[in-house]
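Please see the structure below; I have some questions.
Note that this complex is displayed minus one protein chain, with the remaining chains in position.
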Amino acid sequence: MKPISLVQIKPKAGTQAFFRWRQIGDDAILVTNLEGNWLILTEDEFTAYARGEVAPDSDLHGRLDEKNFLRASYDVQAASERVKARRYFVHGGPLLHVMVVTLRCNETCVYCHASRANMDAVHTDMTPEIARKAVDVALSSTNGFVTIEFQGGEPLVNFPVVKEIIEYATERNKEIKKRLEFTMVSNFALLTEEKLQYLLDNKVQLCTSIDGPEEVHNAQRKLPQTHNAYQAAARWIKRVNEAYIERGLDPSLYHVEALLTTTKKTLDYHEEVVDTYVKLGCNTIFLRPIDPFGFAERARLRLEYPRSKYLEFYRKSVDYMIELNKQGVQILERYAAIFLTKILRGEDPNFLDNRNPAGAGIGQIAYSYDGNIYSCDEGRMLAATGDETFKIGTVDSAYRQVVGHETVRAMAIATNLDQQPDCVNCAYNPYCGTNAAYNYKAQGSIFGRMRDNNVCAVHKGIQDYLFEKLAENDPETMQIFERWTTIRPREHFVQDPTQSED
Amino acid sequence: MSADATKELRFPREVYAGTAVDEAVKVWGKFADFELSETEDHWVVKVTPKHEGAARQIIGEFGNYVLGLTVDRGGVDGGEA
C-alpha cells in the first residue's frame, strides 16, 4: 500500500467535525467520527475533506453531512443518542459469572489456559458451601441478566457441584427473578447420557473446544486414556445436536458451539480448521489467538508466533469462510461478527473483552474453586500462577464491596479508550476495546502500551481486513456480513423463574 | 556488618515523599540499619544492610519501596502538585 502524504495534502481545520482516519488501501481512506459513523473516501475526497474544501453541492458533501462529519450541520443530539446506544452496557453491572468448579482436568493441553490440576487433586474441587455462596453473590448482581458459566479444569469432573449450583440458583431465582442462564465449557470426554439429559433438562448451553482437524486437536489436547480427545468431542457434539432436535429445538439456532485456540501448529491449517467446524455442524468459529495466561507462558516458544502470522491465518480463514458462505454454507467468524455488529449496526454485542470500558468486575466476575473472587477469568488464571493482583474479594464478601473494589475501578479506567494513548487517535476507537489483565501480564501495567501490544495488533489487523472488505463492497460479501451481525436470541436457554425443574 | 557495605542514598525531595522514606525505614529496620539526615534538596539515608550477602538486594528493594510508597501517595504532594 502506498501511504498517503499529509505533507502534500496539507490538512487544515475548517469545515470538518471531529474525525479520526486510517488508510486502508491505495485509494481508500477510512474516516470515523466520535459516535462511530464511518465513510471510506478516495484520496481526492479525503484531501478535499482534510483541507475543508468540500463543495456544498457535491456528492461528497451530501455523504459527509448524512454521516455527521461536518461542523456546520453537526447534529449533537443524534451523536449523543448513538454514543449512548453504543455504551448501553456501561451501568449494567456484572452479567457473566464464571464459576471454576474444579481445577482438575482429564485432558492435558499444551497451552492449558485454565491452570489445570491432575485428576487426583481433589482439593481443587469447589465445595457445595462455596458454590452456594458464589451463587448468592452472582444473584446479587444489579444486572437483570445473569449467566453462570461453568469452567475448570473440566467442570464435568465436579458434576455434583455443577448440579448444586444449577438447583440452588434456580431455586433462589424464583424469588429474585433474573433472566438466568447457564453455560458450560467442557471437553465432553466425561459426558454420559445421564449427565447430558440432566444438562438439557436444566437448559444448560453447552460449548466445547475444537482446535482444528483431528491430528492438530489431538496434538494439542491429550487424553491419557483414549488418546483421542477429538473423537470424544466430535461424538458428543453430534449427540448433543441430535438431542436438541429430539427436544423440538431449531437446529440452526440450537447446536453446540466450539472454541479454537490458535497455536503455531494451527497456522498451516486454515482450510482444514474451517472444514472441521463445518463437518461437526458448528456455525461459528472463534479464531482466538493464544494468550499468555495459565501455563501457556511455559510453552510459549513452542506455541507462540508473531501476530502478523496470526493475521495472515485470520485473513485466509475468513476469506475461505466467505467463499463457503457464498456456496450456501452457514459459518461465521466470531471476532468478525463482534466488530461488524459495532461497525454496521452501531450496536455493541457486549463482548466483555472487547468493549470500552472492558467488562472486568463491572460486566463479569470469576469465582475460583476456593471461594476467591476475581475481576475476570484471566485474573483468576493469573492467581493460579501466584499473582493475586486481580482478586477483588471472596464469596464471603459483600457484593457491593466486590464490585466496588479499587481494582475494578482501576481496570474500568485503564480500559477506557479515552485515556489510552494511540486509541484516542485511532479510527477504530468506536469499535474497539483493550484487556487490562492481558496488558498487565504482557507489558507490566494494566494500561499497557498499544503500539507493541498483541491484543491491539490483532484488533487493528482484523478491523483492517473488515474495512478492506467493506471498501470492496462486494454485494454477496455485504449480505454475508449483514447475516453475521444478525443476533437471534436463544430464548430456550433462559430459565423460567416460575418453573421448578425437580 | 562492615562499613564498606554502607551506602548513602540521596532521595531528591522533589521526587520522593519524606513520609515514604520514614515509613520505608520502619518497615526495613529488620534488614538494615539506617541513619537519616536531610539537606535542602535531599532526604539522605545511610543504609547498612544486616546481611552482607544480600546487601545489593536490601538496598535496592528499600529504594523501590520508597518509590512505591511515594507513587501510592500520588507523589510528593499527594497528587495535588
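First chain written, first letter: the chains are A and B, and each begins at residue 1.
The working rule: a residue touches a chain if its C-beta (ideal position, glycine included) is under 8 Å from a C-beta of that chain, and two chains touch if they have at least 3 such contacts.
Keep this in mind: contacts and distances are computed from a predicted model.
**Q** One chain isn't displayed here; going by UniProt, is it "Corrinoid ABC transporter permease", "Phosphoribosylformylglycinamidine synthase subunit PurS", "His-Xaa-Ser system protein HxsD" or "Phosphatidylglycerol--prolipoprotein diacylglyceryl transferase"?
**A** "His-Xaa-Ser system protein HxsD"
**Q** Out of A:T407, A:T434, A:N454 or A:Q495, which touches the unshown chain?
**A** Of the candidates A:T407, A:T434, A:N454 or A:Q495, A:T407 is in touch with the missing chain.
**Q** Touching the absent chain in the whole complex: find that residue among A:G36, A:G93, A:G393 or A:G433.
**A** A:G93
**Q** Consider the whole complex, including the chain that is not shown, and state which of B:D22, B:E35, B:E52 or B:D72 touches that chain.
**A** Touches the omitted chain: B:D72.
**Q** Taking the entire complex into account, which one of A:G153, A:P357 or A:G393 touches the absent chain?
**A** Considering all chains, including the one not shown, the answer is A:P357.
**Q** Which parts of chain B face the unshown chain closely enough to count as touching?
**A** Listed in rising order, the touching residues are 9-10, 12, 14-16, 41, 56-57, 59-61, 63-65, 67-75, 78-79, 81.
**Q** Provide the residue numbers of chain A that touch the chain removed from this figure.
**A** 87, 90-94, 141-142, 357, 361-362, 388-391, 400, 403-404, 406-414, 416, 418-421, 424, 436, 440, 443-447, 449, 451-452
Basically, only the chains that are shown with their structure count from here on.
**Q** What's the distance between the Cα centroids of chain A and chain B, rounded to whole Å?
**A** Distance between chain centres: 45 Å.
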